[in-house]
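The structure appears below as structure tokens.
Right, chain A next:
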Amino acid sequence: MSAAGRELWARLHLLDRPILDAEGIPSAKVDDLEFSLPEEPDGLPILTAVLCGNAALARRFNRRLAQRLELLRRVFVPVERPGPARIDMSEVKHIGPALHITPRRHELEVATLDRWLARNVLAHLPGSGIDARSDDAPQ
Partner candidate 1 sequence: MDSALNSDLLLIEAVSRGHTTAAYVSVASSQAEDSASGAASTFRSIQPPDHRSEVLRSDLGDLLEQAENSLADTRIAGRRGDHDALVSTRRELEQVAKKLRAFADQHG
Partner candidate 2 sequence: MRLSDLLERAVVDQHGRNWGQVHDVYLVQDGPVSATAAAFRIHGLIAGRGTFGTQLGYVGRPGYEHDQETRGPWVLKALVRRLQRRAVYVPWTDVVEVGDHQVIVRSPPNGFDRANSGAPSSP
């Protein structure tokens, strides 16, 4: 991220905006934001990560649904504790009308379901160009 001292309105300027990967390809949406609470009593909360994916989005509709989706996510992703997919703020390169990030989309946690569908569903159709046994996705 460039210049310090920028001022933003979380909902107006960040929330629901598209996330573009290193190649400028749409990869996810800013479905929620994660803040860490300050340790000192009068400190301000710090923006630590962008949350994205169905589990994050669902929380804005219904908390219980979101909890289920967060649990379901662990079937596909080996994370210690349930939660939505996140992109750390250190990976955010630029905030404009869209959010530009440094990783490539296939490396993102949020792309897990996509990879799973590609390998387990679409790979079985002729001409998909997908190798069902490729190792680029977690087992």
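How these were chosen: all candidates are chains of the complex that A comes from, given by their letters.
Here is the rule we use: contacts are C-beta pairs under 8 Å (C-beta built on N, C-alpha and C of every residue); 3 or more make two chains touch, one makes a residue touch a chain; residues count from 1.
Computed from a predicted structure; not experimentally measured.
> Could you sort through 1 or 2 and say which touches chain A in this complex?
None of the others touch chain A; the one that does is 2.
> Under the touch definition given earlier, write down the residues of chain A that touch candidate 2 in their complex.
1-12, 14-16, 32-37, 42, 44-48, 51, 59-60, 89-90
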